[in-house]
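Every protein chain but one is kept in place in this view of the complex.
Every chain is named by a letter (A and B) in the order it is written, and numbering of its residues begins at 1.
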Amino acid sequence: MNKHALLAMLAACTLLPATAADMNKVLHVAMNAPETGFDPAKVSDLYSSAINENIYDPLVSYDYLARPAKLVANTSTLPSVSVDGKVYTFHIKPGIYFADDAAFKGKKRELTAADYAYSIKRHLDPTVRSPWSFLVDGRFVGADELVKAAGKGALNYDTPVEGIKVVDKYTLQLTLTETNFNFLSILAMPAFGAVAREVIEANRDNTNAHPVGTGPYLLKEWKPGSKIVLEANPGYRKVVFDSVPGNDPVDRAVVKALQGKTLPRVGRVEVAIIEEEQPLWLSFLNRQLDVSGIPQAALQDALVINPKNPLDVKLADKYARQGMQLQRQQMPEVNFHFFNMQDPVVGGDSKDKIALRRAIAMAFPVNETIAAIRRGQAVPMNYIVPAGVAGHNPAFRGAPKYDPAAANALLDRFGYRIGEDGYRIRPDGKPLAVELASGTTALNKQWNEYWQQAFDKLKIHLNFKLGKWNELAKANQQGKLQMWGMAWGADYPDGENFMQLLYSKNAGDSNAADFKNADYDRLFEASLKLPDGPERNKLYDAMNKIVVAQQPWIFGDIRVRSTLAQPYVKGLKLHPLLNTSWRYLDLQK
Amino acid sequence: MLAFIIRRVAQMVPTLFGVMLLLFVLFNWVGGDPSYILAGKNLSPEALANIRHQLGLDLSLPQQFVIFVKQVLTLDFGTSWSTQQPVTSILHSRIGPSLLLTGSILLLGTVLAVVIAALVAYLRGSLTDRLVTLISTCAMSVSGLVYIIAGQYWLAHKAGLFPIMGWSDRIAENLLYYLPLPLLLGVVVGLAPDIRFYRSCFVEEMNHDYVRTARAKGLSEPVIMLKHVLRNAMIPVVTSLMMSLPYLMMGAMLLETFFSIPGMGKEVVMAVDRSDFPVIKAITIYIALATMLFNLLADIVYKLIDPRVELS
Partner (left out) sequence: MPSSNPLPLTVAPPSHNSLARQGWRRLRRDRIGFGSLCIVALYLLLAMAAWSGLLARHWQDEVAKPFAPPTLFANLGPQHVELNAADIDAANQRRRAAAGSDSSAATGLDASEDPLAADMAAAQQQAAQYHSEEAPKADTLPLGADQRGRDIRQKVLQGTATSLLVGLSGALLALTIGTVLGALSGYFGGLLDDLLMWGYSVFTSVPDMLLLLAFAAVSGRGIGTVVVVMALTSWTGSYRLMRAEFLKHKSREYVRAADAIGASHGRRMFHHILPNVSHLLLVQFSMLTVALIKYEAILSFLGFGVGITQVSLGAMLAEAPAELLQGYWWQMLTVTVVMSVLVTAFSLLTDSLRDALDPKVK
């Protein structure tokens, strides 16, 4: 046996796919809204991202069990970061290959640093029109020039960019224009998974339907808006489960099921899109689904809720007896309503305008909606940054006390008199009516009834502007809305992702309230230069106080998600940032 | 006959043009701006302008309409704005399930309705007739929504007789496993009005003079019923059947939603929701064409069944 043959054999051994996944095991899950596609640079909805997470590999990812969420090596080792927090150097692991595709012309295609450089640059390309471009615009040294040179055309990917540098085949060096210690969590998003340039170029017109990545699954079948089938990637590198359990008993069960085993376990994942609650829930009960969130309408049927402490729940006996598993998790999100701060009626920073906003906030019964609509499965929002995200302050009380009587008295003091028809008028004598934007679902309607109640108590006319999401978003950007509800989920677990929602430079963009406050801006800009810690938290507290005083938002609540799994599902633990846990799940029927 | 067909086909052109005009006006007036959906969390004016440019929304309205005309002439509607899939392939994947669902509902529903209607028309005035008419009237007074909700809850979930929802790629599996419950519910929703309508057609036919003449000639009732009445009464039946097919494909939307069937109705709602104009355009044009064709077909069948009908 000559030396070359031996080397080839050794190589073959290490490259040999782990083939751990049992192709006979099929995981059935559902999503409650349609996906749009699988090009990570083109989609931003949760549902597409959930699929992409399983097809593509970002440089770094999250540990499955560690809480709070912890970043770990994925296709790259954890990078070395320069002291000033500007230069990130990644070392890609050799021997990782893309799934086979016609674009590779029958050859194995290794993952390299250039692939990540290409994938990041795609978010800057005007012709790609990435919904995530705000995360990379102006972020990398020298990238702005490249974008400017492209104009409205395609980016020239071959032009070297100082900030996105391929040092050698396996080394990627990213240089930021500003200090940022949280940049790594942005790169862990599914949107920054590696795509292969050949594949993108071969399928230029339809990249959404041809996802080829290095991840544990590949797209087998796609019926848009109806069904998605993933199959274990036969060429997936050997990944052995090695997460360390914490104190949670769930952790021990996961470790028991997965310790030392290669991932993924299940050969085929079938994702159905089921938008109505009834078929979703009944499908799960009839075991047509293996894992499912509990829809709002089924919460009381599925859970025994302790009225003394509604977050203390257990699985209803009839389901517990079957051995179903319940898991719960507070979401890294905030739900709030905002005022259009440029509006002549509800906006502005004079005292009477603040009083109007404050009164509305005081009259909205957040606790009642948590009881009746959330079925107790939510906590009130009291800080712009939610728990589980760096920068949260659990001791801060940002929401005003529910007190419609005092709210009325407050309005009286600022000249919002009650007119002849029993409704209040503006201090300048003009009629007062507030318009609230809302969607059209049955759930929207439930919320609107509480808003109607709140405004009735204040004796203020309320009108609803009902519409599709994109119409309302457009109206809001044109400054035509007065109030609207929003939910913001963490893109990455850092407070900056939330505090930027009120930064004046994001007005008309993510700053939906069009809030412009010089003090807030100054504090925000200062906070960008600091890593997470007490110093930054102090700035965050000060910014929260400005928001509480000015009341551009009415703080709503933060949901606690309940997920159920059939008894034979092993390895499930909900993760605050990973969208799915499919690669860790095993079925032992 | 041929001249008639040619004239009718020629008449379709202005109608199609009208449909296009209506659709174009409606969408540009009320359709919503898709760039806000595609922009995701990034709503900066530059990003929105970039998207509008790439979708061709920054062209003038006449220019956009000319493009639309070209699309209709070539029947190539480009790609979906939201998923970027070719519209043709989207429709292709949706038409099968839609046809299977609505076709089987229509077939089973019509056969059942015609048989029952003929029977009660034959027994008109009897207790059975009154009972069937009354039950049909009551049955059609319940909203279709209630049938679907209750059917899925009790028949599929509580009784476990059917799967809750689902759809497969294999026709056999669909027919035997997934289809029965939606089919049953679809038939139940449509059956009662059909029975009432067909019964009135039959009864009207039976009041005609030629039936009396036939009776006077000593033909037996069943012969009269089968040979004359049924044949003539088939005209409105065929018409209503032909006319309802294109509509049914949309109307099965609720069934598609509750039973996760990847059909046209669901696609339209999704497309409208996402302001996905290419998909809306394609579906509307195809449905309009189908409606016109089936109208023509109905007239031709008319003529074949009853040569007395003047084709004007």
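Here, a contact is a pair of C-beta atoms (placed from the backbone, for glycine too) under 8 Å apart; a residue touches a chain by one contact, two chains touch by 3 or more.
Keep in mind it's a predicted model, so treat the numbers as computed, not measured.
When the whole complex is considered, the residue among A:Lys93, A:Lys220 or A:Lys351 that touches the unshown chain is A:Lys351. Among A:Asn32, A:Asn206 or A:Gln296, only A:Gln296 touches the chain that is left out of the view.
Of the candidate positions B:Val146, B:Leu161 or B:Val223, contact with the hidden chain is made by B:Val146. Residues 14-16, 18-19, 21-23, 26-27, 29-32, 133-134, 137-138, 140-146, 149-150, 153, 196, 246-247, 250-251, 253-254, 265, 268-269, 272, 280, 283-284, 287-288, 291-292 of chain B touch the missing chain (whole complex, contact as defined above).
Residues 276-278, 281, 295-298, 300-301, 305, 307-311, 351, 354-355, 358, 365, 367-368, 370-372, 375-376, 379-380, 393-398, 402-410, 412-414, 439-442, 444-446, 448-449, 452, 464-468, 471, 541, 545, 548-549 of chain A touch the missing chain (whole complex, contact as defined above).
Note that in this section only the chains that are shown with their structure count from here on.
In whole angstrom, the spacing between the mean C-alpha positions of chain A and chain B is 40.
Taken in their complex, chain A has these residues touching chain B: 34, 36-37, 42-45, 126-127, 129-134, 152, 205-209, 223-227, 272-276, 278-279, 282-283, 285-286, 288, 468-471, 473-474, 477, 491, 508-510. Residues of chain B that touch chain A in their complex: 32-34, 36-45, 47, 50-51, 53-54, 79-80, 82-86, 90, 93, 149, 152-153, 156-157, 160, 163-167, 257-260, 262, 266-267, 270, 273-275.
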